[in-house]
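As you look at this complex, bear in mind that one protein chain is not there, while each of the others sits in place.
Up next, chain A:
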């Protein structure tokens, strides 16, 4: 296998691992926060339903954590296995956040184990809440640290290059690079948003399937409310990310927007297709790109034609941008309508078609996460470290990457199918009605 093939297969394998991992990782970042909030609301309102909500979510969460942990281990090792030259170079500058990420993960793992196996040990629910805080903190901090690593790849700084060697390293400066604030914030809030909608989607599904239990209605209201808050945050930070790109990574913004000529009063292009360099059937929103890039309609946005041909990302990332933004907007409208409907007593929010939309909302949000990451990662091509190392120079020289690709594909198929089967079995067999009844008999048993 020549170098070109090794690079190609390494890219495919990395993309496959990450795309699979982020489904479980995103849920893994957001759900602990939801569990903690549900436990807190349960204590505040003295409502057993919320405490049960926290427990049932945790049970499902353990399965997703397991897959998240093992695929996370896979990508952690694949970084060195597939991109040894990159890790050798970047390890000098970016090892600190990578190292801190394992601490956050460690912290989460310890307290998740404790929380899970002390469910019935303490009478006081506040103790259970205290155990959930480090779980949620650990989950969010591991996302923060690992996103810092990715931000560094987009905006490397904190070192000087002398004769091809990195010298004068400043680890903290490398961590707090320009891409870091928007990226970390966007990753966090979109993970919370996605988790809220995934859980909302489950509640809506149970209601659609005929259970009319109050528990599901409370779950739906809780998750849609939380989802709305984080969707608003995601949209606002998404706008900041656009401004970051215009300032520091203009080629990514230009490729995502099919913006060829440098000009002021730039329109934002939504949808459309590209044929022989011509944009067709697109929706053009005047001035919107200038506003996205800098906040003023006359701002001059750098076009793709100003960059070297071999340093611009592929143009298909525009479709990824469209998918991400469209789903974000859709979820915003859907959750606003739900909250407003509750408040104004509109009946359509309990209709079948509306609940079906919420059911689709969960998977759609995950799709938006995937699209967003593909946009971010492919938008960095051809660089692995923007401006410093190209992807083709970073890959392994090993000749067995294609075989490994097949092996890992098999693994992810098994894990994907396995986790779906196990999760659906867990909750289909033990419905909320069943669990509430069991708890009553258990308590009666203790009294005897």
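Following the convention adopted for this analysis, contacts are C-beta pairs under 8 Å (C-beta built on N, C-alpha and C of every residue); 3 or more make two chains touch, one makes a residue touch a chain; residues count from 1.
Heads up, the rule we're going with is that contacts and distances are computed from a predicted model.
**Student:** Just to verify: the chain that's not displayed, which of "3-methyl-2-oxobutanoate dehydrogenase (2-methylpropanoyl-transferring)", "Cytochrome d ubiquinol oxidase subunit II", "NADP oxidoreductase" or "Light-independent protochlorophyllide reductase subunit B" does UniProt list as its protein name?
**Tutor:** This omitted chain is identified in its UniProt record as "Cytochrome d ubiquinol oxidase subunit II".
**Student:** Write down which of A:12, A:41 or A:66 is the residue touching the left-out chain.
**Tutor:** Within the whole complex, the residue contacting the unshown chain is A:66.
**Student:** Footprint of the hidden chain on chain A, which residues?
**Tutor:** Output for chain A: 3, 55, 58-59, 62-63, 65-67, 69-74, 76-85, 87-93, 95-96, 98-103, 105-107, 109-114, 116-121, 134, 166-167, 169-172, 396-398, 400-401, 403-404, 407-408, 411, 414-415, 418-419, 421-423, 425-426, 429.
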